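A single protein chain has been omitted from the complex, and every remaining protein chain is retained in its original position.
Note that the chains are named A, B and C in the order they appear, and that numbering of residues resets to 1 at the start of each chain.
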């Protein structure tokens, strides 16, 4: 058994990390951090965990990391760099669920997140943990930056085509939809039930922080498109769709694309390419670490529509974090992640 | 007072027509039709109308049209052509909420709806009732084909740019999202509450029936783009978003687009172009006949994102039907449509 | 036309008052108040009202009441007594939607709301505006205390039986369910979408503030029961059910009860007693000022179950407020309240 600590356990990604770790046969939660709610029993913060004898959340600075093997950091963006850097001095592995180490270029980080990156050296070292594209690098990695939920969903849909040079560099459009939990556990009027229920809307049109992250990963693979990225929020707790519109290279058919995707993910337990005509639905991955992808012919000739769905808190966040940690240890990547989706 | 009959009152668009007509100062409902539920008090079909003394639904063939001025036909697609044609022999005006007269070309109709059109001569005569683009033709019109919900939402977002030649003919992408009532009042497992709640998905990817209708209207204005159209269903009762991605002609700025849109709709009571940075939300038009449009710069240079929202049952269906009828009579187009949106 | 001002326009009951007044043929909104959001255009607070040219909210102390006829006060409980008292020096009528004047006994107010009542003299004067039981007192009333949403729903279900002495004084049980908007427009984590969706729970078990208000009205009619009152919150925006369990006097049948209820509300436009076997549903009164009541035989002999539904923001709050004001003026009580429920 390895000992795990979760930083930022009072947010949704923290609670989701707890949920997965409780099912993990080789990890034991030895401490939790929370900031304003330090000292409260965890089951008053998240009553679903009553009866699990979880440690009471402490302030990070009060957590003894001496016997800890791994820290899952679910802190808000741009608030946990120092804590993670310090933890790395004591623990073997840090899995960062926040955005802090996603952008490799510190200037890009500063531009997107509005503050200087404090540990540019760690940016050199960190592994970008889009699992299905990072397995080789993950083994033994000390610091893993887990991708954002939208980048996870979008890149799983785009990278097989990019790798195989199936798309032209005409702008790719990613029209995304997320459940409300993607906004985090908020105390703001805008995310109140009566504000969000029975309605839908776009947000951050043309300027969402996840677009540069998606482009970073595309350009690393030599692909020079600009992403048009528009997220929408729809009235459900969990779930995310990326509907991606790309232009095919001459001579490439939609069936070519589908076959390529099937091959690319053939060995990947958590990514399924659906048969022709089957539409991926978020409800079928609710609570699970799965991603599902459908490839469709567009009405516009020479274009393809690729749709992927994930659970934003699972494969889009803490599920992928656990999957990544498993791989740093050379374990079966599915440890802790075997429960199927909850439907209905 | 004019006398109105609603064909197909047991569906959601029929009930919505009833709701608007009950608020209409110059229309009186004199008969309702229903097929399998003929003879049942209307308040057992739609209990919200208890106390309004509405006529008991009859079979269409049993309705006496001799004193009727207008028929609102909310029948399922491809089932009401004969009834409407016959009604036109007796009543002054037929407002068709179904798809039967939307496509002007009978061959297109047959291709899209799978049956021969029975009244091609009426297709010549009918007015396509996208109100803000049809006012001149509506006065005195005998047969009005109300646009589909997706075409209404999409065309309101696209036509000002098309009319002013602001877009290139690169394929326009319309990524649309609708509430579940858009599927009609169904008795199918797929639209059960527990099937639809807490999840979202695309459907009819690449082949939805509303795409040819959108293209028909664009091409009538000399615009030769192919529409890439992908509808999604999200877990809310009402509401529709069309997120439209277009490529700007050289020299056209996003601000030019917004100004053009503001001007185009300046006199239109039911269409509002929102200020820069304000995102349209379906909840703010819930139950009302309004459309709201936002114009946004895309990250991809030279591109624009135009987002419009409507209530699929109101402006997307029976609300626009009433608006259209008002204009056939030369009345204020807002009669019966003055109630504001219901939020929360 | 009379001039109306709404105090507390940034809350849900304030917005609902705006919605009804915009439909009112004899009232015109001349000012709105908001505290922290004073100075913001109202359409940034409630975008559904864009295009209605509403006054920009001001602080209460900045509102000129000299030409104002009526104030609808939608302020949070225990914050608006002074403002209402002062307004009464200038305007003819104050309709209070808050709890401040509901409990006639100042000591009861202090016990329940935790602060001394500042205007006990006004408590003597105010009319408790459960409309169907207050018509005689409402004509000419200067200060109307609108009942709470739960008391409205519960008392409509209980008072006909109490008046006619149909129930024993065994404790009456009121098990109530409300939509989330009943909590107000909150900025608290507990009312976030992801916290409330897909779940239900009781709250304030055994000690909700509305129980003494219900008992006050029962005891005024000589009825000495204690109310067992348990509210629950269920994941919908609007709607309220009170399921009431009472013991019948010897010789009283359930059919007797139903007949008595039908008679009692026969002339009441906004209260409907449903036929035997028809269950009231909140969705059928959504957005309307209606209440619906069903009377059912219990399995336990000698007992009756009476179920009533309202929209908590309409008949349970601002709709009843408008109804009450209409009656203070001797107008048709339905002015501004004629729109039917929004379903689906």
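Quick note on the criterion: contacts are C-beta pairs under 8 Å (C-beta built on N, C-alpha and C of every residue); 3 or more make two chains touch, one makes a residue touch a chain.
Just so it is clear, the model here is predicted, and its values are computed rather than measured.
Asker: Sort through C:14, C:160, C:239 or C:336 and give me the one touching the missing partner chain.
Answerer: Missing-chain contact among the listed residues: C:239.
Asker: Kindly state which of the options B:12, B:128 or B:325 is in contact with the chain not pictured.
Answerer: Selected residue, touching the omitted chain: B:12.
Asker: Among C:218, C:307 or C:335, which one touches the chain that has been omitted from the display?
Answerer: Considering all chains, including the one not shown, the answer is C:307.
Asker: Taking the full complex into account, find the residue in B:202, B:236 or B:257 that is in contact with the omitted chain.
Answerer: Here the residue in touch with the unshown chain is B:236.
Asker: Residue-wise, where is chain A in contact with the chain that is not depicted?
Answerer: Counting over the whole complex, chain A touches the hidden chain at residues 12, 15, 19, 22-23, 46-52, 181, 197-198, 237-238, 269, 272, 274, 278, 281, 283-288, 290, 292, 313, 338-344.
Asker: For chain C, which residues reach the chain that was dropped from this view?
Answerer: 171, 173, 175, 177, 179, 194-195, 197-203, 205-207, 211, 226-230, 232, 234-239, 241, 243, 245, 279-284, 286, 294, 296-301, 303, 305, 307, 309, 343-344
Asker: Across the whole complex, list the residues on chain B that are touched by the chain not included here.
Answerer: 12, 179-181, 185-189, 191-198, 235-237
One rule holds in what follows: only the chains that are shown with their structure count from here on.
Asker: What are the mutual neighbours of chain B and chain C in this structure?
Answerer: A
Asker: Centroid from C-alpha atoms only, then distance chain B to chain C, rounded to Å. What do you get?
Answerer: Comparing mean C-alpha positions, chain C is 36 Å from chain B.
Asker: Just how far, in Å, is the C-alpha centre of chain B from the one of chain A?
Answerer: Distance between chain centres, rounded to whole Å: 38 Å.
Asker: Two or more other chains touching the same residue: where does that happen in chain A?
Answerer: Counting only residues that touch two or more other chains, chain A contributes 194-195, 197-198, 235-237.
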